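Omission of a single protein chain aside, the complex is shown with its protein chains in their original locations.
Chain naming follows the written order as A and B, and within any one chain the residues start at number 1.
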Amino acid sequence: MKPGKFLLLIYISLTLMIVPGCWSRRELNSLSISQAIAVDLEPDGKIVLTFLFVKPDSGQKQMGGGSGSGMSYVLVSEKGETLFDTQRDIYLSLPRKLFMGQNSLVIYSEQAARAGLGPLMDLFFRHKDFRLTNYVFVTRGKASDMLKFQPNLESNPVREIFGAITYAHMRVSKTIPKDIKDFLIDLGAPGIEPVLPEIELVPKLAGEELPQSGSSGGGGPSQKTKLRLAGMAVFKEDKFVDWLSPDETRALHFAVAMGHLGIEIIPGPSDKKLAVEIIGGTSKIKPIVKNGRLFIRIESTSAANIGETMGVKGIDNPDLINELNKETENVIRERIEKLVKKAQKEYRSDFMGFGSAIWREMPQYWKEIENEWDELFTEIPVEVVVKVDIKGIGMASDYSNER
Amino acid sequence: MFIPIWEILMLGKICVDGEMMKNFWSRFKKKTYLSFSLEENLQIMRRILFNCMDVVYREFYIDRYIRAVLVYAEGLADKALINSDILKSLMLQSQDKKLTGSLVDAVKTIILPFAEVKNVTEIEKIINSVLSGDSILLIENCDQALIIGTRGWEHRAITEPSTETVIRGPREAYVESLQVNLALLRRKIKSSELKFEKLIVGRYTKTDVVIAYINGLADPEIVKEVKRRIQKIDIDGILESNYLEELIDDNPYSIFPTIKHTERPDTTAGLLLEGRVAVFVDGTPFVLSMPNLFTSYMQSPEDYYERYYISSFIRLLRFMALNISLLLPAAYIAVTTFHPEMLPTVLLLSLAGQREGVPFPALIEVLLMEIIFEILREAGVRLPKAVGQTVSIVGALVIGEAAVSAGIVSPAMVIIVALTGIANFVMPAYNAAGAVRLLRFLMIILASVLGLFGVMFGLMLVQGHLASLRTFGVPYLSPIAPISIEDQKDVWIRGPWWTMQIRPRFFNNLNQKRQKVKRKDK
Partner (left out) sequence: MPLEKGKISGKQLTVLYITTIVASAVVFLPGVVAAKAQQDAWISSIIAAITGFFLALLVLRLHSRFPEQNVIQYSRTILGKWPGLITGAGFAWFFIHINAVIIREFGAFLATVLPETPPVVFMALIVLLSAYYVRNGLEVCCRIAEFYFPIFVLQVVVIVLLVVKEVRWQLFEPILGAGWGPVIEGIFPPVMWFGEVITMSMILPYLHDKSQAARSLFLGVLLAGILFFLASFFTIGVFGGDLTANLNFPVFELARTISIAQFLERVDAVLMSFWVAGGVIKITTFNYCAVLGTAQLLNLSDYKPIILPLAVIQVFMALTGWENVGQLKYFINDIIAPYSLILFEGGIPLMLLVIARIRRLGVTK
């Protein structure tokens, strides 16, 4: 064969390839880019999907002048039997191709979570556009309502939530961000139940409301509420059980080492309060067998700084620091113990992963108890050991005008 | 059996040419040698050089009574030299000299103060010499003539290279004269091992072609192969070195050039020192060198004259530019129309916003802009310098800006196309950059059909082609594939000179050592 003939063959195959058309092609301006999906379950078992689509900026703001007035996103809802079916039905009212590759949030309503998230998450796990790194939230009311608040700084609610989750986790630790992958891992692993963060809208405080410029009431997003990311939803298998308060979420943080961060308020001398900033640490859940009896020990070790003294004096005194260490340890320990009790007696859900700790440390033993673990869990004794070490006191020693 | 029509035509053309050649030669084949009669000789010459008004026959008498004719071509021969040295010596200063023995030898040895004087008897040689600018002295009753080296036509002065400019480094470039070019090279390499072998190619043009190599460094097999291929050429004329380049190419179907050309003597010298072979063609400032590897398109002579940090950085930059130039539009198409999930959300929204209202699909948009860019570029090259500037400004600024604000193309596309075009100029070799320019379109089409898979398919096709190329027996992609670890120092980066202790291994060098001692020993 001459090289010319071979090139001809390649040429023919190229032509054959091009002639039938461009299969998977989609122009950018024919896409509707979804950023968030809210999943609601109606009482009759139908699924309601709400997509938040971002409208692309038309790029020529300087020229048009008046493009700031409209919203840069739209919400589209559809009702159906399954997620995929509902997602396809969106096309009945959508002029563009649905594109979920940039989706970053999935919000489930409490009803949906109660019915079990496994089936409702399958699409996101299977669809090739969807990323496993989508953040998942559960909300008390309707999930679609969560996308209907007026964003403060960002251009749409999703970016607002996305920004908030980073700092709510790192700086306050009253929530734990979870993505689809985390949820699926917890669901699949033995001896641990998943948790998901809660999202809610709360009324704005009086000071926050700005005077309204125009009468943009109508069907626009509510101006009176704001976003709040605090607390967690506890699951048993893939079914919702109950909520954790923000404080309990902090306890969970300290128990399972999601992050030792945030502010602790502790009672100081003479009825004054101090704020201690936890700056990091580790914790470990250890199953221990002593005298033939199994018990769990939660070891939590943190480092901290004094953040605010609120009038407490002598803060550079080592004795006082030692005392504060003790106080902080007490606060944290009490909180963890309370959470453990609640988990065992009230929720009966092993979301802290005691079982999986046993599985990891003594897999043979786990095999024996695996079947009756649900019962065993509620009975198992738990010992909480907390260690806090205050390292720094900030940029000043004492309050100057209280000398 | 199927014979293409053009081959029939070609065959016919060769027959016609052969016939013409036969007629041409037969006209004077009977009288190949000079006779004793000056008249007869002149008659033969006049017949052969019929209608050649630039040939001058100057009759005069040596020593007052020996009749002689000086034949030269006006403009090719140096007239001042003829006046002052030939005619003056022969006509005025020959009386007191004693002419003994053969007259021709006497003239040659006693009268003519010239370095280059040769006896000839064949008429063909005489004609060739006249047409090359030498002067011929025909003397009555002599069956020999003298060729006197008076070549002295006007040639361009040595200037700065126009296509391969450098910031640091020699600023001389080859000119159209072979002698000057050889001298330029000889001035760089003064070794007796630098060999020049002369061949003549072209039935009508009789172009001088010189093969240059360093004996002991160049692989004798390659030298022999180059010579064999050049000798096999039978063509009417060689006007530029590209004629030769395409005729002796290993891979005539390939889009990639496997022979390098340069107009810088220092580049040629560097290549010869690596053991390569250079081919000079008279009449063009572009000198060929072979074997040529793909990586040499990423090398500029300046790399070796700057500090190696800068050179290495710039070389990496060039590889980046190569990729941008080949793949950027294709990657843009593939990512935006097949894999939008790859883009950061904000960027995706901004790009999508720019595409709102653009009437064409991204493929058409890209092709449109690429072709407009190529037209502008070609216009910039062809137009006179002053106008060229205006055209590029009008083209780039006005058309680009207007197209964007009219909503015909998106601003991002203008950026992509402009970046691609500029990146293409970063490649030091124009001909390789041209190959990349063409392949870019293939990539764009593949990307618009199959996304990144298509781009990868195209790349693998091109790489398969590159890997199958050989240039004078050397794999084209060496030293990358087949890999040679030692040679990597001059591929992706330019290693410091003190690390280049051996010559590149990809040629079968006879002499590997470039340096004797390591720097740290000093």
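One rule holds for everything that comes next: a contact is a pair of C-beta atoms (placed from the backbone, for glycine too) under 8 Å apart; a residue touches a chain by one contact, two chains touch by 3 or more.
Only a predicted model underlies this, so the values are computations on that prediction, with no experimental measurement involved.
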Q. Touching the left-out chain: which of B:E263, B:E341 or B:E365?
A. B:E341
**Q.** chain B residues that touch the omitted chain in the full complex
**A.** 334-335, 338-339, 341-344, 450-453, 455-457, 459-461, 463-464, 467-468, 475, 477, 480-483
**Q.** Contact set of chain A toward the excluded chain (per top definition)
**A.** 1, 6, 9-10, 13, 17, 23-24, 101, 128, 131-133, 181, 184-185, 188-189, 356, 359-363, 366
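In the analysis below, only the chains that are shown with their structure count from here on.
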**Q.** Inter-chain centre distance, chain A versus chain B - centres from mean C-alpha coordinates, in Å
**A.** 67
(Q) Considering only the defined contacts, which chain B positions touch chain A in the complex? (A) 253, 336-341, 345, 348-358, 361-363, 405, 410-411, 445-446, 448-451, 461
Q: Going by the contact rule at the top, pick out the chain A residues touching chain B in the complex.
A: 3-4, 7, 10, 14, 17-18, 22, 24-29, 31, 33, 35, 54, 56-59, 63, 99, 101-102, 104, 129, 131
